[in-house]
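Each remark here refers to the structure printed beneath this line.
For this view, one protein chain was removed and the others were kept in their places.
Moving on to subunit A:
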Amino acid sequence: MTGAVLEALASHWRRNRLQLLTLVLGLALATALWSGVQAINAEARASYDAAAATLAEGRFHQLMPREGDSMPQALFVALRRAGWLVSPVVEGRLRVGGTAVRLVGVDPLTAPPSSAASEALARTDLNRFLRAETLVAGPEMAALLEANMPNPVLVDQAVAPGSVLADIGVVQKLLGRAGRISRLIVLPEQPLRQQPLADIAPDLVLQRADGATDVGRLTDSFHLNLTAFGFLSFAVGIFIVHGAIGLAFEQRRGVIRTLRALGVPLRRLVVLMIAELVVLATLAGALGIALGYLIAALLLPDVAATIRGLYGADVAGTLQIRPAWWLSGIAMALGGALLAAASALWRLARMPVVAGAGGRAWALGSGRTRTLQAAAAVVLLAAAGVLAVTGGGLAAGFALLACLLLGAALALPPCLAAILRLGEAQAVRAMAQWFWADTRQQLPGLGLALMALLLAMAANVGVSTMVSSFRLTFVGFLDQRLSAELYVDADAVADRAALERFLEAHADAVLPIMSVEATLAGLPAEIFGVRVGYTYRENWRFLDAIPAVWDEIEAGRAVVINEQLSRRAALHVGHTLALGPGLSLPVAGVVGDYGNPIGQAIVGEALFRQTFPAIEPSRYGVRTGNPQGLRRALTEAFDVPPARIIDQAAIKAFSLSVFERTFSVTDALNVLTLAVAAFAILMSLLTLAAMRLPQMAPVWAMGTTQRRLAGLEILRTVLLAAITAVLALPLGLALAWVLLAIVNVEAFGWRLPMYLFPVEYIRLMLFALAAALLAALWPAWRLSRMEPTGLLRIFANER
């Protein structure tokens, strides 16, 4: 019996291949976008984990310099002598063949156990490692090193992508940091008696394992955003699947009744239909995962560049097939298909055997379903309103987005029906009246595809508003921050004092740029020292500040902080910030600092030099009316290589390129989502085409040409898409507001002003209309070319 029933069920797909294609492709596309994003996330996370595992970071306490980024190696010796079991680490970045490489220098004799480094060292010839200046790296990095470095290279899979392991002395030599180490790892087993740390090394601080900075946590928000977009694309795809499954169930109602009348038990039928769905979903899921792999492989290089630019974390540029993402892809495909089929299966289980098979409208067309949909829309939109007013945190932000988008999608059919009813009421001619009424009758069939279009359009409007607002703010911010015409690398000239004197003599103003990494209010941050002058006074725009903010900074009586630090540490103007032992200053201003992941505090030059006397300026900003002349003079006077003098335009161009890369992934996902929506419309129109004949045949019989009917079909689709696009605009703007005012603040720590971009919206709308037009052309063409017998059969009751 099972074989016969399965054959009967499968025969439907054989005879309705387009519907099968819709179902499989819809599910495959949804899975592809989801699993593509998951593949990128999994690859990035694996890279972070591998990097952290190099020295088992996060599992051991560490001793860090209180100031600066290094400490004398002599401290290591002093601590060992005092009974502290510690292991030194030197870390830094080196450019190898145009690629920034993370160098990790370890002491093989004291490296902590159960770390990737100690495992790699256990597999390495220690003698060779120590004497031959050997570098140990993963396969990808090893190839780069072999091509560009004279050192022997050993390949070990345990070393993180982008990282190179070597003896501490080798790394010190390569980085030019002789006698300096970055930090000390405190081994888990320590003697009972030890001299207190404050007595041996008062300039070191103990960072506990659970307090270590975790790059994975820093990048979480970035991945969360990607996941949200992946999920949105998946949701759009599931609308297609729901439509295809709903239609398939609807068309098979007669067959299902016949099967039951012939003696197939209901339970067996439901189980077999679920099995059929599972098989199809697994196939579609596998196809989707393959497509997702391609998408991820195309996007990963940009994502890797973005994460490196934003967070300094290395992500392998090549993709591996990891169980985490392909399993999640299959699970999503199965879950999505079953979710999309749940209502159809439920109706099937409750369907009486003897009710008439024909004459039933599309499943979603029933008045009860419409009422339930409208009620759910009202509840979800109300929940979104409540969350917007009262919600806090990233989770609430995403919950608000989900309620808003789903509520709006469910509200679309009733809104469209109301608009079409209005059109029908205004129509005078019979044909116009039929057109409006017939368009309304099509809504249940096209509703899901239009919901997909609404979501895709809203996502496009929302994200493009966010990105364009961000870009506008960011450009303004760069103009504000990069006001100096030239930036001179301080390391380019050995005699720094002579360089400073020369610049003072030839430039309108010199702005030394000096900074030190610090922990402020328990958060990773930087302290900057600035020379207060007209550049800062005229160009910087504060989010909040006291009236004489720069006077206070110049006098060393206050500090300016960036928005990230202000939000994360709940510090506002008037609050006091501890900058170090014995140094606490009131906050005089909060400044926007877009694109920077960590906190920043800005003090006057004098105070900075007095507090951190060892820190020299890393660069000088130079104000001059003749940048080209000063550049030439500098080159002649100090023989400074041209690359060490960067002009403002170059820095802006670089910063903007990092910015553009950051959003290239979301741009790509946007386009893909819109393409999926266009596909949804096409498939809905194609599958509806045959079902539409009974509505069109009488109009044709009464004297309307097939050509005209086809034209009206195109007009109908474009009209529905246009109304949907118009409704998507306010929804997209609401989405942009949530992203800018809630999600971004929680994820990145800054709030951006929202700008509107009407030209961009018109362009998007035209794109959506063009997609709908393209989708409508084929079914309309088929209608116009249909043989009259096809339409005549409608009247013969032989279909």
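The working rule: contacts are C-beta pairs under 8 Å (C-beta built on N, C-alpha and C of every residue); 3 or more make two chains touch, one makes a residue touch a chain; residues count from 1.
In this section, contacts and distances are computed from a predicted model.
Among the names given as "Carbon monoxide dehydrogenase", "ABC transporter", "Imidazole glycerol phosphate synthase subunit HisH" or "Lipoprotein-releasing system ATP-binding protein LolD", UniProt records the absent chain under the name "Lipoprotein-releasing system ATP-binding protein LolD". Only one of the listed residues, A:Leu25, A:Leu75, A:Leu154 or A:Val264, touches the absent chain: A:Val264. Mapped onto subunit A, contacts with the missing chain fall at residues 1, 3-5, 7-8, 11-12, 14-16, 254-255, 257-267, 352-354, 357-358, 798-799.
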